[in-house]
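Missing here: one protein chain of the complex. Every other protein chain is in place.
Letters A and B mark the chains as written, and numbering starts fresh at 1 in each.
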Amino acid sequence: MTKTEIKEQKPASTGKPDSETVSDRVDRPEKVDCEPITLSNPITPSNPMTLAPEDKVFPEPQLPSAQRYTEHFDASPKGPKGATIEGGIDAIVIGASLDGMAAAALLAKAGLRTIVIESGFPMIAAEPEEFTAQFYCDPGDSLSFGIDPALLQRIDLHRHGLRFAERRMETTYYATGGKRLIAPGDLAEFANLEGDLTDRDRRRADLFIEEIQSLSQSLVPYFETGNTEAQATDTFNRWALSSLEETLSGVFDEEVLTSIFATEALRFSARRPDSPMTSLSLIRRYSGEIAGLQSSIGAIDRGLQGLSRSIKRTLQTLGVDYRHASEVSRVLVEWDRVQGVEFTNGGQLRAPIVVSCFDPDTAFLKHAGRDHLDIEFVRALESRAPQYTTLVARIAFDAKPDGPLFNEDYRRRVIRLASLATIKKCFTAARLGDFHDDAPAELFFPSAFHSGLAPTDGAVAIMRSGPAPLNPKPGRVFKDWEADAKKHALSILTSLDETAAQSVRSVEVTTETSSDVILREAEIARFLANAGGLKGYFYCGSGMRIGSPGTGAAGRRAADTALQYHKQLQSVL
Amino acid sequence: MRKTSQRFDLAILGADVAGLAAAGCAAVEGASVLLVKTGAEAPLDFAGPGIPNAVWRLLGLEKVTTDRPKIAKTKTLTPLKDNKIKEVFELHATRNDVIQSLKSICPDTAERWADFEGELSSLTVSPASLLHSHQHTLYGSTLDTLNEYLDDCFDHEPLKTHLAAQSLLALGLAGDEPGSAGALAALSKHAWPTNYGQNGHSFFDDFEKAVLETGVVLAQGGVEEVASTKPHSFDIKLRPGDTFTTKAVMASGVGVARASGFFANTARSPLSRYSGSSAFIRIKFDDYPETDILKDDERIFILENRQELAAARDAMAEGRIPENLPLTVEVNQRTMTAFTSFCPDQLIDDDGSRPWSDQDRQALGRLVYDRIKEHLNIRGRPSSIDVRIDISPHEPDPTNDKINRQNENRLRTPIDVADPVMAAVQMALEMTGHD
Partner (left out) sequence: MIFGLETDHFKEPRPSALYRPFADESTANDWTVINGIAAARVYTDIISEYTALHHGTALVDLGIQNRYAIHGHDAAKFLCRLSSTPANDILVSESARGLILNSEGYVVDFCSVTRLSKESFLLTTSIQIDRRLRIAARGYDIGFDNITDTVAALGIFGPNALKTAAAAGFVVTGDTLASHGKVRGVEAFARPVELGHTSGIEIIFPAEEALTLWERVRRNNEIIAAGTASCEIVRIEAGQARPGIDFCPADAPALSGKRIPSEINAPHLAPLNRTWFNGRRAILDTEPTRELIPLVADADEVIPGTPVYERPIGSPKNTANIHPIGTITSAAFSPRYKAAICFADIPFDHKRRTGLLIGSNGTGHFTAIGGGGETSANRLNEDGIPGVLNAYVKTRRMDTPETDAALVFKKSAKKATERQSFFV
């Protein structure tokens, strides 16, 4: 089996909705519907906390594109009947996320024969997904809050076609009472926020962001290497242990600024703002760097596919074997070392280095197997129990009516603000299984940057809102939750722009895991980075995202340690 | 009006057990200490924290008393199936009794108890270790929530509720905060009744006497103002008009600081919270309140399940009085005292927020009495209900433009931990340079 064969067989990943009309494309398989799961034991009010993990009411994440590939084409070594075991490889990267592909690129650049397996868990889909007839959307996050500058420099994504449709995206904040504030895309300019604010508050906002950024700079060694010795300064102590509410209290005269920072910090958070250690979560939003601009928000041209495509091009130039294969059933562990991966069809790929970018549970409990892991490590993996989730709604619009959303904010990120008090109420509601009407929300229109996603008149939006209830209300089932979630998304839209809400064609809802406090995530990430002591196994999946999400830094780190390990192997042999 | 020329090394606001212990220890180590009885201390008919052995040794308390009575039992009420009949879940203060009683209630758990007790010591965390803990050991994740930790250890829900009540009710936390597992360390501390009533023999009196013998100067009066004219010099004005000068000032605990109207400047700990007030409700009866459930040397937690804690915290954060207010209740002769730390700082309703008014206090008192009456089946009428709520200002006056909170003039307060007495002692020794 040679690389060229595989490339030829690879289905045309260029069949993307570009400028061509959507109806031109024919071979799109039908969307796999997820079955709503009904709770067999309804959660009773007296017993809501005893919900076992297996009773989770959400269906497993759908993997339409992977299924699609496995149906038509399977490049994994054949199973027992064909019984192929393929070797002669230096490194295998399983899962094709930004981090995974970045790791693959760096490994290949260092001269390792590397294979990327897009298997079962395509974090960056090869193509946008059709969530409603003729409307397409990325399954992941299309906005970028930061890309690791060191990574960009080393694999030079810009040369391979990474472009930003919007380098510094403006954000419109919708405050209660119809007040709108527009924040410039460059954080250095944050003080020039359009809106009614006193000079003193603007100055303070500037100082505040500066403090967060310098803190996050000083925390880099803490997160990168786990070196905590240098960090125990008073400033760090104060920031690390305080609640967000405490940190924000008395800083600004205007309530709206407090709301802006609270809403931004608690994007996807599973912890209440009055819970200790939440104030560090501000660095999630304000620490990243994109397109060379500190913590701006960028819209990548063609969203995640744009990014995906540029990385794939990099991989191509570097000669990385990129395969669509059947699902990985396990990572082969012999004593303390990883020896490759096995697929569900029984075939094996053998290599001394395996990089995984699956979620921690899949990468370790399922693939490596708890029999091979230390008790303490498994306990750390299992102790992450989110109480709340983030609602992701994909919204299809038939038309773009006149209204603030489409007229002015179509190419901006839109945030519906919530005050600290409201956010606390949202957490209370979510704990009880309800959506709070005034929950903070983020809205963004991928179709503004990528015309192929919707018919000419239409538009596509992704809305995130949280905290959302993880479980349906006691006595109710997933279907009710879904209906409530759709209603909730529509009500948010109505509150932002009534005319826009009227032209909604359909709403699809899913959830995203909410994040824990940063210190705890860092603690678990340090554990994960060591892969439980399994030699040759390197991890760069979702458990490693501590600062701003999806920066590729985890992939770079995994590749660097893998290279060190490779060197060690070479020297022994 | 008194103005002494003496300049004290340290002034401690709050002459409660923690304040006395801190003052005594600092004085034994050679500092001149002023102890202010502000009147904002926790009422004496509520059991105080036990004296740590180190303090006992340093102050030589064996000369004063050999009496170390403890709260013999702690109880919670467990709702049975129909939610009406409630069973008393009780835990004794002594180990053998605990194991014996657990054996009859939940045999599986009794075997685990000794192991659990041993582990409590691993929960004594410091903020520093929190940041330095790369070892994610089985027991050592200092960022664990209390609920997670209890779920790791036990299956018996009433026991978990009881342990959560015992460790969290004083702190006003709900158990889902990261790091709140550290509160379980409080289980290893005993509550000591400070006031024994009729036979006139009170440990607290003996303790106070012993502390004053170390040379601590005791002043009485509410604190009007703490003014700092120059570095390391504070003028403390008391309500009768006395003024004292000291090099350093601290409060004996967050409660006293708040009750005296100060913004508490406490070091961060996962066990400290930012908002919320606590309340003491003292219910006096004409006769001894008849109840089968609570006795003189016992303490009962009114909390039916752990979800009530979360609900109470949520209500408090939203400015409401929690529907099922978690309470700690003790009885002492004809007085029944209840304590809760789940009161909002300000009451918020549809009309906006308002500070606590007299009516609100009375309403809280009635609510607490009804709750106690319902749970403890009290026969007998109360003659009076006093309510005291300790609220602190949460927004310090933003006079400087810098976002540097370190220099703000707040009253230094010991860190919120499972052992408040030792925390106060440690701080007093630190501030007088005898760490």
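By definition in this document, a contact is a pair of C-beta atoms (placed from the backbone, for glycine too) under 8 Å apart; a residue touches a chain by one contact, two chains touch by 3 or more.
Just so we're clear, the structure is a prediction, and the values are computed from it rather than from any experiment.
**Student:** Write down which of B:Gly50, B:Pro158, B:Gly276 or B:Pro382 is the residue touching the left-out chain.
**Tutor:** Considering all chains, including the one not shown, the answer is B:Gly50.
**Student:** With respect to the chain omitted from the figure, which of B:Ala31, B:Leu347, B:Ala418 or B:Met431 is a touching residue?
**Tutor:** B:Ala418
**Student:** Residues on chain A that touch the omitted chain in the whole complex?
**Tutor:** Considering the whole complex, chain A reaches the absent chain at 334-337, 352, 365, 370-372, 374-379, 382, 532-535, 569, 572-573.
**Student:** For the chain that got dropped from the picture, name the residues of chain B it touches.
**Tutor:** Against the missing chain, chain B presents residues 50, 52-54, 93-96, 99, 110-112, 114-122, 124-128, 135, 137-140, 152-153, 182, 185, 188-190, 267, 269, 415, 417-419, 422-423, 426.
Here, only the chains that are shown with their structure count from here on.
**Student:** Using the average of all C-alpha atoms in each chain as its centre, how far is it in Å between chain A and chain B?
**Tutor:** 43
**Student:** Which of the residues in chain A come into contact with chain B in the complex?
**Tutor:** Interface residues on the chain A side: 46, 48-50, 200, 203-204, 207-208, 211, 226, 228-229, 231-232, 234, 236-238, 240-243, 245-246, 249-251, 271-272, 274-277, 375-377, 379-380, 383, 385, 387, 421, 424-425, 427-428, 431, 516-517, 519-520, 523-524, 526-527.
**Student:** Considering the complex alone, what residue numbers of chain B touch chain A?
**Tutor:** 79, 83, 127-128, 130-134, 136-138, 141, 143-144, 147-148, 157, 176-179, 267-275, 305-307, 310, 314, 317-319, 348, 394-396, 398, 401-403, 405-406
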